[in-house]
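Only one protein chain is missing from this complex, and each of the others stays in its spot.
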Amino acid sequence: MSIEQRLKDHGINLPDPPLPVANYIPAIVSGKLLFISGQLCLDRGKLKPEHIGKVGQGVSIEQGAEAARLCAINLLSQAKGAIGNLDRIKRCIRLGGYINVGEGFTSLPPIMNGASDLMVAILGEGGKHTRTTVGVAELPMGAAVEVEAIFEVE
Amino acid sequence: MSIEQRLKDHGINLPDPPLPVANYIPAIVSGKLLFISGQLCLDRGKLKPEHIGKVGQGVSIEQGAEAARLCAINLLSQAKGAIGNLDRIKRCIRLGGYINVGEGFTSLPPIMNGASDLMVAILGEGGKHTRTTVGVAELPMGAAVEVEAIFEVE
Partner (left out) sequence: MSIEQRLKDHGINLPDPPLPVANYIPAIVSGKLLFISGQLCLDRGKLKPEHIGKVGQGVSIEQGAEAARLCAINLLSQAKGAIGNLDRIKRCIRLGGYINVGEGFTSLPPIMNGASDLMVAILGEGGKHTRTTVGVAELPMGAAVEVEAIFEVE
């Protein structure tokens, strides 16, 4: 099944790629690698109130996982903007997940799963990636989650 | 001298590669690059009590450096699981080190040296890598250190 078809089956209508908020660009293809800038958990370009703040301190685990899922959707949206057709993606190589955390909150993997699960749901076997998940002190705009990606394209 | 031989000379018996704790995979080869997921300072699959918590606030510099060394061993273990024979590693290109720190603790390089020194001890000249070391707010399971890697393989 194609990646574009899986998006439809999951009822995901990719948003317009969020514009970078400063002097950089969202995606670059170098050789077979597609690098995507860190994406915040914007929902159609806006941070929902429940996705602002620290997970484990205002933002719940469920809200954090949904925030990570939104980051993944934005990564795919940027990928599509860069390469035109998501079926050119061979696989997701790496996700870097940055979780905005309250002190003492260490259940980071379930949050990041929101992004990982979406990649596997949409890219299938090619969605299985390496990843690094860390808890950070702050994120731009107070976002709860930011995720960056490297894809392999053909 | 071979990499496998150096492991023996250092008395390092690689553990079984730690399993990812969620929906992702530990390693991917893309072209000549081998990406490894962030590895926690697990010792044969378990976090020792002295490797849980914040360096400079409960975890000492020596314990932190040992934790980083364990991350490096787990990276090599994952590399071996992915490519079969560590002698296929041409060099370590990059280590990304995330240190779980207490407020005001800035002696991060000596901690990360635990990982860097092991890479050079085991990979020799090919173990000399670029690296980035930062102090983070929290890590999965409260681990003191997490390190990710990119290797070049042939």
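Order as written gives the chain letters A and B; numbering starts at 1 within each chain.
Here is the rule we go by: a contact is a pair of C-beta atoms (placed from the backbone, for glycine too) under 8 Å apart; a residue touches a chain by one contact, two chains touch by 3 or more.
Remember, predicted model here, so these are calculated numbers, not experimental data.
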Among A:Ile3, A:Ala27, A:Ala68 or A:Leu123, which residue is in contact with the omitted chain in the full complex?
-> A:Ala27
In the full complex, which residues of chain B touch the absent chain?
-> 31-33, 91, 93-95, 99, 101, 103-110, 112-113, 116-117, 120, 128-137, 150, 152
Determine and list the chain A residues touching the chain excluded from the picture.
-> 21-28, 30-31, 35-38, 96, 98, 136-142, 146, 148
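Operating definition for what follows: only the chains that are shown with their structure count from here on.
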Whole-Å gap separating chain A and chain B, where each centre is the average of the chain's CA atoms = 25
